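With one protein chain withheld, the remaining protein chains of the complex are depicted in position.
Each chain carries a letter (A, B, C, D and E) given by its place in the written order, and its residues are counted from 1.
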């Protein structure tokens, strides 16, 4: 009586029984999620994961992101690895060493199990590469037409080393603004697949876990003021968040902002501004002026920060405006994104 | 320049701009989520929440659940409080004292902001009542027809007191099985609203955070083997999970299982079995035989365990079958739920 | 629950069982077929077999309307939903019945077919009215209990002049199936049946009169029994007594709901809308003459088979599946090689593994633990 | 990006600015209107104002096709999508334009209207072919640049014999608007304009010939300029020179794309499909004679206004909104009392706050920091 | 599939429908298949239709035969199954 018919991962589809709390659901979880994510926490088959903390842990960080990207598969990645990277990065941006992930899946009835497997394998690889296991999860199935294939919500927790205090409210006039590399790759990779926009480009999403880079930076410059990954809303959103939290202004130099030619061209074609385009493997950092060059060196010596640049500085401006010196020689504001740029990019 | 037009919480609807990383999204988060969830972690407006841990924390637990219940509002609750209770309970079922929650929202374009506010207020109340703040979150908007109003994924973390080791693999023949009260209320409350089934009943969902009850139980009987909340798949699913994890059998007595008359009647009308119907404020506990009566007393002296009962025991059975002595005097299996019972109950 | 709980009383059950034990003649075997899935379900769910004395053996009959639906009929339903783009409304029981090519209505739904679970055929009619731009087909299955309401909605659709509603009629007849079972008695592989626990709600509708000829002709006692476990136990006692006394008549245990005539109004509705089908293919039983209904010519526009020019294609059951023998009472689920391994309720091979009233599913879900003796039990 | 980057060169910009500074006559004021939103956008995005010497003042004109769409036209588009159940295809720019009752196309979409953002009117045609069961309307807006492709898709729809596609035509004409601006010169509240930075791509299509009469009649210099910032700077220099020299002719800075004749093929397509509308209501400008196009009778079946019997209802602009004065160059966005408070790009009151080419949005998004002097800046 | 349950009629509704009750749960059913149903009657409900009436006297009789069992158990067989 021990034989169980395996999941049909070739032609099978998610159906409502996969979400109803019966054996079909247990099998899906076991044969797909537990098998690929593969760790003791999941194997314990509890509704939550219980784990020891590194000795001396005083502070932790928790971050969550729901992922609804469309299309699910895109050049450079898919919703699976994106959902792992996105949350790991949020933990890292708070100064945390990411330890564990939780994943909640909302599957649409009819979604091909083969696609689900691709996504799960991609998540598992991303988690393994980042050395952050997915230790607990949840699966729900919604009727066809009530979802969009698969949505994945990941939550991560991490420990924050003593002495680290990342908080944009600490940014002061004179502080330097750095970015870790070329901006806009993720957003452009997604847009290139949109039915109404479709264009051909070699641009791939930059989706990546950058906690290693962040850790190097924090080790080198523990006095870092703030870190953030410029995802939805792009660099512009992060700078505005920083400026309004800090109650000071920010000036960046357009010339210093790293943007690939292809990204600039795609934006030109679509009438978009690369400053507003999403990234999934970059960070924006703020540090005291005196640490900036050292920080830049540290970043550039990490593969994920090779193209890092100092792009500007904080200034006194109680309005919290973000300005940019244009390549052209003028100065203008870089405001928040207004209305939709493009939906469903992460 | 400080004036901002308030959200139209009366007639407004979610539109795509609320998910695009611009000011509209920032406003939604600030005016709705931050305002009602109201804590310093959220006010810091980071992408993750950073918090100190109670001194001497050695082990933690993390649990996550995506909530897709339909309808969103039901007798006794709504998706908002459900999403808080459901995850707090999973943390508590692992022996954890729940500390913090994260919440990921997937909103469907067109969803009325007034309904969203009701849900958020309900979450906030539930979190406050349970004393477990929602410290970080995420918001996505999907196009109309790609979601179903609102999905909420909550993740909770908690600390596990030393000496507590809840693991169904520790269940041994002879151990007693207890439930904390009447079964099936949540599932029946949801079903009563389903278009195809609609019936009238005074039954309300039992949705509640039961970490207080769990804490009392653990304090009284630290040797508790396992705790679990019988949600999707009902009591039957939990017993089968326990039995298969422990590698032993379970026998329960039908007569001892608390089921309200109305729930029994609704099940009779629909041809369902209350053992498979979902609960959202109940727990199943397993303890050594010698602790059972004391545990029952402790449960009954807590308002959420007033109707607790010892319903059966673990037996030697390497097949891991769950059996039931029927009120009628026979014995039968209580197997996993097969196929769909009813979808979207949590 | 009045008129329900009283008939599930464990104390009375024990007394009835004791009486039965005293009346059963030592060494004699009583092979009783419960025709209905409802009885099969009650026997399994309440663990009723534990109360029967040795010698009394219950054999599951073909009275589960889901189990007897042949593959070809499910294929047709899927075709309607998937290829003709209709909204197919169906009772939940049929969703997982295996069809050709590894499909089922549930899987067809996951592939995009518009299959909707309804609690009542009423709901199918409502859906048709709510979607005037769509064709709505109700997948009508069931025995005499479930036929009258299909007749009602067809007449309502006609009264409303609905043009987008039809019924894929698969309603089958109990007495014909019982006769068929007896006619296969000649089969050398089988042991004779000694009596029948007769249908409960089928009889509410058709009365117990229709079984009298059967009892007389085949000289087999029939006791009409309710679906509550005490009803079943009592009817077994009544059968044992008939057998002991050499009687073979129709007795009615379910007097609170069944009369000799049954529900005349329901019968009239059925007669107005349906007529006898010369022949119908039953899963397990094969072609059974005069065993099913079709929609009368007056209501042709509500007949999905005519409307969509559906032709029935017989599809052989999977080779390993013993449903045919099980439905005739020749074999027990445990005799099927794939029972509980390849064939489970989650991945049914035969239809008997689908509905909890199916012999295989009932045994799997409620009874299979008995086949595996417990080694040591810690006392309560 | 070839032919793009060269025209954004900061070094050349500085030199051009220096030249301009030397040529501007001290004490003299040069009030130049950039007619096009494209120029407004370039000026704001590149911070071009920082390079202009005192005395040169840029005034935003009405050349943002989104900004001049009157409320009544947006109301009609919403009505089509919401009440007539059509798929309304539109360029993204129109989605947030305020309509009556606090609505916009984006909000109507959130209420369930089937509004789809397209990148090209081609996509609208494709959607119509993909949904033969639905009516698809393309919301055609724009100046001469954007009109020819609408003509093309209407002719393609006709060639394909599509019966479910039509165009809600709101295409407007540049020269008529320029004339209208000059005709309102009599307004005592306004300061005279000294010259015009003339349209870029509108001129690619219509050529620069059509402005010659204007320059001559009103004795105002016009310099056709590309949308790159060096083009704008250069055209300003050219205007300053004309003004200094007392000339008032049409000059062409954008020679790499614009000829005197323009694109004859595009003009022919437009002429085949469209004809002059006697009168069209512009937001801000009001009724402007001969300032817009409508679909010719030959293509009547593709004309959404005829197909759905749409009647235009004029709706007054919100009281507080100064768009009308701003579009005419009489006022600056900062002169509007609700600028940046009640009216922001996220909650626009007037259409000028919607598109980044709108005077108010451009000033809000790119320029408003200048109104608030920085107190102390830490040097880089 | 043929499962049907007895429930009490608590209200007659328009269109040949009624509201029935079972232990605090109420539901609307069709009366199209039964005749002369009154409030207080018990009907047998199957997939949203009353398919027959429950006869309280007969139910009492059946229960009475069960009650006889005690006597029967004592020795002599009193129970005569009712032949309707």
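Here, a contact is a pair of C-beta atoms (placed from the backbone, for glycine too) under 8 Å apart; a residue touches a chain by one contact, two chains touch by 3 or more.
Since we're looking at a predicted model, the values are computed, not measured.
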Original post:
Among the chains present, which touch the one that was left out?
Top reply: A, D
Subject >> Selected residue (touches chain absent from view) among D:44, D:104, D:252 or D:344 >> reply: D:252
Original post:
Looking at the whole complex, which of D:47, D:65 or D:98 touches the chain that is not displayed?
Top reply: D:65
Subject >> Contact with the hidden chain (one of D:129, D:241 or D:306) >> reply: D:241
Original post:
Taking the entire complex into account, which one of D:76, D:145, D:166 or D:365 touches the absent chain?
Top reply: D:145
Subject >> Positions on chain D where the hidden chain makes contact >> reply: 1-4, 6, 9, 12, 15-16, 18-19, 23, 36-38, 41, 63-66, 91, 93, 119-123, 141-143, 145-146, 148-149, 152, 199-202, 204-205, 208, 227, 230, 234, 237-238, 241, 251-253, 255-260, 263, 265-266, 269, 355, 357
**OP:** For chain A, enumerate the residues touching the unshown chain of the complex.
**Re:** 198-202, 261-262, 264-266, 268-269, 271
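In this section, only the chains that are shown with their structure count from here on.
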Original post:
By label order, what chains touch chain A and chain B together?
Top reply: C, D
Original post:
Listed by label, which chains are in contact with chain A and with chain D?
Top reply: B
Subject >> Most extensive contact between chains (C-beta pair count) >> reply: A-B
**OP:** Identify the chain whose mean C-alpha position lies nearest to the mean of all protein C-alpha atoms shown.
**Re:** B
Subject >> Whole-Å gap separating chain B and chain C, where each centre is the average of the chain's CA atoms >> reply: 38
Subject >> Centre-to-centre distance between chain E and chain D (centres being mean Cα positions), rounded to whole Å >> reply: 77
Subject >> Residues of chain D whose C-beta touches two or more other chains >> reply: 96, 106, 346, 368, 372
**OP:** Would you please write down the residue numbers of chain A that are in contact with two or more other chains?
**Re:** 1, 16-17, 22-24, 319, 338-340
Subject >> Each pair of chains that touches, named by its two labels >> reply: A-B, A-C, A-D, B-C, B-D, B-E, C-E
